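Every protein chain except one is present and positioned as in the full complex.
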Amino acid sequence: MKDIREDIAWAQINTDVLKSLENPRRLYWVILFVAIAMVGVAVGCEVYQYNMGLGVGNFDNPHMWGLYIASFIFWIGMSHSGTLLSAILHLMHADWRKPIYRFAEAMTTFSLMTAGLFVAVHLGRIWQIYFALPYPNMRQVWPNFQSPLLWDAMAIFTYLSSSILFLYIGMIPDLAICRDNMHSGWRRKLYTALSLGWEGTDRQWRNFRMTYLTIACFLIPLAVSVHSIVASDFGMSQQPGWHITSFPPYFVAGALYSGCAAIITLFIILRYVFKFEEYMTMPILKKIVRLTFAISMVWTYLVWVEYATAWFGHNPHDQHLLLEKATGTYAPFWWMMNFCASVVPLILVFKRFQTNIPVLFAVSLLLNLGMWLERWMIVAPTFADGYYPWTWDHNQWPSLVQWGIVFGSFGWFTMLFMIFCKIFPSVSMYEVKEMVYHRSLATKRLQATGELAAAGKGAH
Amino acid sequence: MSISTLFENYSEFRHRHPDGDVPHNPYKWAMAIDLDACSGCNACSVACYAENNLPVVGREKFAHGQVMHWMRIERYWDQDGREFPDRGARYLPMLCQQCEAAPCETVCPVGATNHTPDGLNSQIYNRCIGSRYCSSNCPYKVRYFNWWDYPSTDNVWPAEMNMQLNPDVTVRGKGVMEKCTFCIQRIRGAEIDAKTQGRLVRDGEIQTACMQACPTSAISFGNLVDPESKVHKQWRAQQVELDKHEQVKDEEPGGTDLRGYRIYEWLAPYPSIMYLERVRESEI
Amino acid sequence: MMNSDFDRRDFLKVLGWGGTAVALTGCGNGMVESGKETVVSYVETNDYMVPSVSVYFNSTCAQCDAGCSITGRIREGRVLKLEGNPDSAINRGKTCGLGQAGVQNHYNPDRIRAPLLRTGNSGEAITWEKAYALIDEKLKGVSGNEVAFLTGGMSGHLKVLLGNYMDSIGSKNHFAYEAIGPAVVRAANKKSYGVEMPRFNISKARVVLSFGADFLGAWVSPVNFSQQYAQFRKGADGHKRGVLIQVESKMTITGANADRWLVVRPGTEGILALGIINALDAHGVNIPGDIAAAVKGYDKDRVSRDTGVSAEQIDKIADILKERTPSLVLAGSAAEGYAHGSQNAAAINLLNQVLGNVGKTVEAAAVVPFPQMAPATGNTAALKALNDGLSAGKYKVLFSYGSNPVFTSPAAMKFKDNMARADFKVVFAQYLDETALQADLVLPLDSALEDWGTQIPEYMAEGAQINILQPLMEKLHADTRGMGDILLALVKQRRAEEYKPFDDYYGYLRAAVLQNKAALGGAHQADNDIFWNETLSKGIIKLDGAQHASLSVKSGAAGLSLPEPSAIDAQYPLQLIPSVNASLRDGRNTNQPWLQESPDPLTTIVWDSWMEIHPKKAAELGIVEGDIVEVTSKSGSLKVQAYIFPGIHPDAISIPLGRGHEAMGRYAKGYGVNPFQILDMVYDKETGELAMHETRVKISKTGERVIVVKDEGPVGGNQEGQKIVPLMPTDKANLSKEI
Partner (left out) sequence: MSKRHLLALFTDFDAAEKVVTELRNLGIKGFNAEKDMIVKSPIEHPEVEEFLGDRPVRVQWFTLFGAVGVGALLFLLVAAAQGSFFAQMKGGKPIVPFPPDFVLAYEFFILGGVYITVLGFLICAGLPARRSPLYSSKVSEDQIGILVQSEESASGTLKSIFTKHQALEIQEEAGK
């Protein structure tokens, strides 16, 4: 099982990565066009819904929220691992992060953008969405800062913009590389502009290091707060099944979980589409897989804490709701959710599967399915079996319009991601260089102590 | 904005609703509904349709649970496993409880639903963006959302029918939340009259549409602050206190012999509607 | 309220133009008589017509025959809402849902806009002149007794005018028809009390024992009874809270409010009544000898065997009736709907006599001292007579007003076909309903909110009163006419000179009222105009001095013979109970969407018909909610969704009346089924009334299943152990401190 070669030429790294920006393979186009088609579906549904009203989604009283909110939480969650992992691992100097953090952060940014769309799509009067912004106006009407939804908006805005900055700052040296290697066309102009005249001087590097470190430090509490706030959309309400103390950590764990699963999926896709076997190596994959497994167990624990709270807490409404989930209309999905998210990951304990690409691909998809269902199972059953028995409703089923938009959102995400990978280096070149450099130094020290047979020629 | 107004407002509205030391003044609108008198005839509900421009959604949308009745009559059976319901049914007119600490108010992102100084839970249609968080958080599920654009839907208000629409009440378009307002158009009308005549609203001056129609006069509505009002007397006679979520009388050993109660009092939304329990003759 | 003396007609014109202006801007339909449009701008309206300020006028609700007085709220010339008129002794400012929907009858988009003449299968719009001329011409050829006039219940000056018209054409064939009127009970009351419709003092009673009288729902005068009921529950003048016992085979809304709801085998109400008398005798209540003798056979065991009511229950009832007086016993539509309905009613009334309620809780009602205006109550016997006549070809010309026999008569009666035998059929209608579709000439009527008239309710609450109908706004459609105006025009064809002074029905009415000013309590008022305007502004003429009819109690159980409960018919094992829904009644109001969407109080079903069946029976037949079942009687069959309903006798099923229209309008057509169609033609032995409950049916699953459209949730009427509607037994409750 081979890892990145320590003696790989730095120039080689540049050329390899820059190749991923050149003319795409057919596979790339296929993926891109499928994605765009999916987006088309969603846009169609949304236009229809916009004109007719949300009734076309087959909402009703009490089923006020549906797949939109469920998917919103899903995408927010998806966004987490990216930045969080990148930041945490950066602080811990885990060098295996370096080849993969770039696309992980891109994933964060784009899934956040997708999540934002769901908030808009969900609204009854999307054209009035700006009412939720704190803009000064003659009537002196301001949004209600007590509403968790508003905290959401604030947190997501902060998270999105910070993630983009983090991604961008970390990319500047690479953009300089691109600038130096592209000698014509709009790309050159783009890179020249974006690289801000970076020359890798000592002064730039010094401040760069400090800045990058600081933002990383900020991002960790931020990421945690974002999903706790999403959790408080539910936790702050009085409804059975939502009003649960363990929700914030539970949501954060779920977020990391689905994020890691998504990283595995994308890791595998990129590895093939852009031929990154050299950099996205098995040892790295193995590390992510183990991390994912660990988090899956944390999540499993927390979900059982939730059930336990509902069951042993003396609130008959919560108990009833739990029973309904397990036996009622939603039972199939609820059980599938528990299976996908708690049982499936057990496969990952077997060493031979930790590097078995096909298995991992399937598993990662199942995990994400499970996590999407989990979000749905948080939202829908509470509406079906709230406090008031007269308005219980077990017959409501999301219409094709809702499903269409959810379906399309995956296309939207893929589209953005694929376009990103063609314009920006999805593997961080300068950090891979650092990685191999430091590793080779380490080896050299060993050689110096003469314990190791002479091999490798120093820095390069 | 100035710092002084900031502090004035802060101290003025610092109290939590409901609050003993800072009561509503001069008005706190409330209801008492006698379930022993209520016969479940639906007159109140239809009257509400007439007064408040409620759309008739038709069979299909009703089947989808998109009905808009602000006032719904619920029919419950005794659950003692008898072959026949030989004690009859139990009827409950359910409408917005105009909670003092309304769960719906705090969660609205744009502040489209607020607490008015006279103790109502107001809904501002043209501020609402339709996030539906309020309804999600309502324990009684008495908020109704405009899933469709009813004014432009066939056979909701076709020509001529639209001439019946009450000019004092907005016709709601798609995408906004709505609910019982305690017939706020009537309340405001009376309050303004009273103000111009330099007096307070008299008890019985305001009748909500449901109360006015009710053939058994099961519904009474009035100002809870006014010690002379019927509602105030009823609440006091039943020892139900607005700002408690556990009534003293309920602690009495062997339970109370008073009928007054509020639904989901223990959730502490402090509803403004007191119901009087249904009574059944024990000798027959 | 306005008493000032300006000319109402002008006022209404102005009002009307205002309304027109709104209408034109509002919905853009030209409702103004062509050539007369003068749209008055709001800046120059009359003083008493201020934009955005409401004015109120009193009139009378015509949604049913109870005669509640209403106050209409009018703004910008449009009537917006109807409230009860507090001055009326009948409804005291209250209304029912049905009454609230009156505005939807008025603004209904499916109203007929112009006279329609049938040419082949299509109708062509013609002018009124042409229509009148046509009627005149058609009547020329035929003799008076070849003309038949079918109406619903009628009263007031309209009835007088109709009488005169019938005289003028020398016809005696006026048939007053009500599909679901309490005709048998009327007859029975006449026998037992000497009056058809006495006053029932529910509020004074301490126990009400009702045999299928749905007095909170659709029986006689529900709004009045509901108010009395509230009093009765509160325990008027120092009494304890009143006790309501309801005896019936299918739970009505009244049954749903009873302290004790007793399910009896269909048709055995009378037996139970006699059983109770017997039990009272046993409990030492003093019973006249002949009655005691007559009920001797009805001992507890037999009665409880026949009726299914347990013996101890009968004892309990006897007890409570004995100790809590006065009580009130009511015989309602459920008891009367059988071949032996008269006996049932008689037996039940007998209970009132035995308990000495007559004169206390059953009182004589005040009567209006104008017999020719007194209500002509309808019945089904009249329809039968008409139908026989038609099938025998006796009638060449048929007028129909205020009823819809093609919809409300049993299909077995073949009324539709027999109607076709008449050469010329004129139908006065607001909608193209099933009957109107069979007509040769359809004459569009004003709505009750546009028309003039007087009405005398059959059930008089306290003092006698004459109700005034007056327009609450200008006509909505230029080419509709009030029934009064039409009759006047018709009668003028015959007796022109006699009716010359009255250029319209309004004039006739005004003259007629002023003629009897003194008798109508206007003696003090010299000025006719003032008196007239006062009368209109009140909307009610109260006749304080009016006589009360005297009750003549014919006690004794003579000729009281109740049949044994009929044995189970193997082929048609179930009894069909066509239930009367408080808001839809016999189907004349079905095209009002508020009523379609207001859930049935017991099943919460909307916009559709259903078959109620007891859980036990359903389990037996493997029927679950939403199953489409075929209900077959000897006379026909229909398919309807099943609803599992505990409040019904296991050997009976129930389908509500009023739905299942094939015409009438967008809100009525195609919703539900019409159980009238499958009723067997069984008649009450004494009165010859159609016995509505005598139809026996069999049911079979079709295999289809639908989701029942209803308001209740998946757990139905279950509170899931929460304190939502708790129940407090009287021995726990302390009602004394209540306000």
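Letters A, B and C mark the chains in the order given here, with residues in each chain numbered from 1 onward.
Note that in this section a residue touches a chain if its C-beta (ideal position, glycine included) is under 8 Å from a C-beta of that chain, and two chains touch if they have at least 3 such contacts.
No experiment lies behind these values; they were computed from the predicted model shown.
Visitor: Going by the stated contact criterion, tell me the shown chains that border the hidden chain.
Guide: Looking at the entire complex, the absent chain's contacts are A, B.
Visitor: Could you tell which one of A:Val41, A:Ile88 or A:Met154 touches the chain left off the display?
Guide: Answering carefully, the residue with contact to the hidden chain is A:Met154.
Visitor: Touch as defined at the start, partner being the missing chain; which of A:Tyr28, A:Tyr50 or A:Phe218 qualifies?
Guide: Of all options in A:Tyr28, A:Tyr50 or A:Phe218, contact with the hidden chain holds for A:Phe218.
Visitor: Spell out, residue by residue, where the missing chain touches chain A.
Guide: Against the missing chain, chain A presents residues 9-11, 14, 134, 139-142, 144-146, 150-151, 154-155, 157-158, 161-162, 165-166, 169, 173, 176-177, 179-181, 196-211, 214-215, 218-219, 221-222, 225, 229, 232, 430-431, 433-434, 437, 458-460.
Visitor: Counting contacts across the full complex, list the positions on chain B that touch the omitted chain.
Guide: Residues in contact with the chain left out: 1-3, 5-7, 9-10, 12-17, 99-102, 105-106, 111, 114-117, 121, 268-270.
Everything below uses one rule, namely that only the chains that are shown with their structure count from here on.
Visitor: Have a look at A-C versus B-C and report the one with more C-beta pairs in contact.
Guide: Result: the pair with more contacts is B-C.
Visitor: Centre of all protein Cα atoms: which chain's centre is nearest to it?
Guide: B
Visitor: Average the CA atoms of each chain to get its centre, and name the chain whose centre is farthest from that of chain B.
Guide: Chain A.
Visitor: Nearest whole angstrom, what separates the Cα centre of chain B from the Cα centre of chain C?
Guide: Result: the chain centres lie 33 Å from each other.
Visitor: Nearest whole angstrom, what separates the Cα centre of chain A from the Cα centre of chain C?
Guide: Each chain reduced to its C-alpha mean, chain A and chain C end up 67 Å apart.
Visitor: Would you give the residues of chain B that are in contact with at least 2 other chains, written as numbers and ranges?
Guide: 67, 72, 74
Visitor: Hey, what residues on chain A touch two or more of the other chains?
Guide: 387-388, 390-391, 393, 395
Visitor: Using the touch rule from the top, collect the residues of chain C that touch chain A in their complex.
Guide: For chain C paired with chain A, touching residues are 707, 712-715, 718-722, 724.
Visitor: Which of the residues in chain A come into contact with chain B in the complex?
Guide: 52-55, 58-65, 122-125, 128-129, 131-132, 140-144, 146-150, 153, 233, 236-239, 383, 386-388, 390-391, 393, 395-396
Visitor: Can you tell me which positions in chain C touch chain B when the two form their complex?
Guide: 19, 22-23, 26-29, 52, 75-76, 78-84, 91, 93-97, 99-101, 103-104, 107-109, 111, 216-217, 222-223, 226-227, 229-230, 233-234, 241, 243, 245-246, 251, 253-263, 316-317, 319-320, 476, 582-583, 593-599, 601-602, 604, 606-608, 616, 646-647, 666-667, 671, 707, 709, 711-712, 716-719, 723-735, 737-739
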